[in-house]
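Every protein chain of the complex appears in place save one, which is left out.
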Amino acid sequence: MKITLKVWRQKNRTTKGEFKTYQHEHVSPDMSFLEMMDVLNTELIKKGEEPIHFDHDCREGICGMCSMYINGHPHGPLQTTTCQLHMRTFKDGETITVEPWRAQAFPVIKDLVVDRSAFDRIQQAGGYVSVNTGGVPDANEIPISKNIADEAFDSAACIGCGACVAACKNSSAMLFVSAKVSQFALLPQGHAERKERAEKMVAQMDAEGFGNCSNTKACEAECPKAISVSNIARLNREYFSAMVSSYKVTVGGGE
Amino acid sequence: MKWLIDLFTSSLGRKLLMALTGLFLISFLVIHCTINAMIFYNDGGTTFSHWGHFMGTNPVIRTLEVGLVAGFLIHIFQGLLLWKRNHQARPVKYSVSKDPKSTWYSRSMGLLGTLLLLFLIMHTSHFWIPNRTHQFTQGEELPLYNMMFEVFSNPWVVFFYVVGCVSLFWHLLHGFASAFQTLGLNHLKYNGIISFIGTAFSIIVPFLFALMPIAVYLKWIN
Partner (left out) sequence: MKFESKTPEGPLAEKWTKHKFNLKLVNPANKRKYEVIVVGTGLAGASAAASLAELGYNVKAFCFQDSPRRAHSIAAQGGINAAKNYQNDGDSVYRLFYDTIKGGDYRSREANVYRLAEVSVNIIDQCVAQGVPFAREYGGLLANRSFGGAQVSRTFYARGQTGQQLLLGAYSALNRQIANGKVKMYTRTEMLDVVVTDGKARGIITRDLVTGKIEAHSAHAVLLCTGGYGNVFYLSTNAKGSNVTAAWRAHKKGALFANPCFTQIHPTCIPVSGDHQSKLTLMSESLRNDGRVWVPKTAHKGLKAKEAASIPESDRDYFLERKYPSFGNLVPRDVASRNGKMMCDEGRGVGATGLAVFLDFADAIKRVGRDVISAKYGNLFDMYKQITGDDPYEMPMMIFPAVHYTMGGLWVDYNLMTSVPGLYALGEANYSDHGANRLGASALMQGLADGYFVIPYTIGDYLAHLGWNDKVGTDHPAFKEAIDGVNAKISKLLSIKGKKTVDELHRELGLTLWEHCGMSRNEEGLKAAKKKIQELRADFWQNVNVLGGSNELNMELEKAGRVADFMELGELMVDDALNRKESCGCHFREESQTPEGEALRIDSDYAFSSAWEYKGENQPEELHKEELHFENVKLTQRSYK
């Protein structure tokens, strides 16, 4: 296969970027998208040009590191991760445009690499159950109905890739945040801190400069792990009920 | 009270305001539409005027009307603010946006809302503002039924009313279900019925509204 690639190149956070066009003559339909980029990079190095930087690690669709906006879709046209997208999805001779995730809260570091540490800070604000190592009850002392456990798992399956933010016209992080809040809201282990968790995580999300959800559901449609927007509804419930009933209100996120 | 301010200045709180005012405005639409539909009795405006008079003079309704105006203002103000913030959340736009996986109208609530705002300005300056002004200054209502014939005799006005109703249709088609989602009312058992009622509502109400100027213009009513 032959393809034309239009790729966003940007030296660093502060310099302005631009698209560069590459003709890629050595594409096999069996290649993954990232392998196609590897081959292109090898050619670039041979020509003395700096290779295109992109994030990746597991190449199995689970670490959430890969993050390319391909032809108008985060992770490309299929509902999967960039690393699991294969070239057989594209047509011979096609022009493919590759951009980084675009959001105020995800500044570009270089080429297609963006800074997603905002997600970590949101988790740090309350995405945990406060238990120390040791001194916990036997695992089977907390029975959890299979349905609830399954639903909590569905929420917990989020890989933190940020495609939801990239897909959302408002760059909202609601799907990501709601997935985490949901996991703990569903499981009894999370109940003790349920209210503060919702309050603090939302406050941090707001402080990071993500946009507001307007329920277009683009996130759900593009999420490689099919995280459902019903999580967002749950987050709304959790947050509102926390805000009107919590004992001590400690909101206001920060860096 | 800080918590209340925190709540309503948070992203979710602002959305909550949008949803609550939105649903309130929807309930207003039901009443507005029902009363206006009285013109289809074609009884020379007797029923219509009876109810119009009731709405315009009943103290409870008049008090609620203040809430209604506030509801409109909050809905509009928050809507514009959210639109601005959402715009800022993506300073550099994508260069390609091909066949997105969401409906165009869900992405265009700001645009549809702006069209509705323009319509609203036109509509209130046709009826509500002159009427209330007259009430305040002269102490009596204007003959709304007759005014309607006058206003809708202009084809351009009719056209803009129909455009307004079409915008309302799309706005409601997303807004109705969206409000429930924002309030956290999303449950497999009820999602079907919410979406059914939402769609039915978004079709019926704007259709009836649109029919009014058309019917008057085409003299189906006299």
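The first chain written gets the first letter, and so on, giving A and B; residue counts start at 1 in each chain.
As a convention for this text, contacts are C-beta pairs under 8 Å (C-beta built on N, C-alpha and C of every residue); 3 or more make two chains touch, one makes a residue touch a chain.
All of these numbers come straight from a predicted model, not from anything done at the bench.
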| Which displayed chains does the hidden chain touch? | A
| request: Would you write out the residues of chain A that touch the absent chain, in ascending order? | output: 11-12, 28, 30-32, 34-36, 38-39, 42, 45-46, 48-51, 53, 55-65, 80, 84, 86, 88, 109-110, 113, 115-117, 119-120, 123-125, 127-134, 136-140, 142-146, 149, 152-153, 156-157, 159-160, 183-184, 187, 189-190
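In this section, only the chains that are shown with their structure count from here on.
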| field | Between chain A and chain B, centroid-to-centroid distance (C-alpha), Å | value | 36
| remark: Note: in the complex, chain A contacts chain B through residues 19, 69, 71-73, 97, 99, 102-105, 167, 169-172, 202-203, 205-206, 209-218, 221-222, 229-230, 232-240, 243-244, 249, 251-252
| Mind pulling up the chain B residues that touch chain A in the complex? | 2-3, 6-7, 10-16, 82, 85-86, 88-103, 106-107, 109, 174, 177-178, 181-188
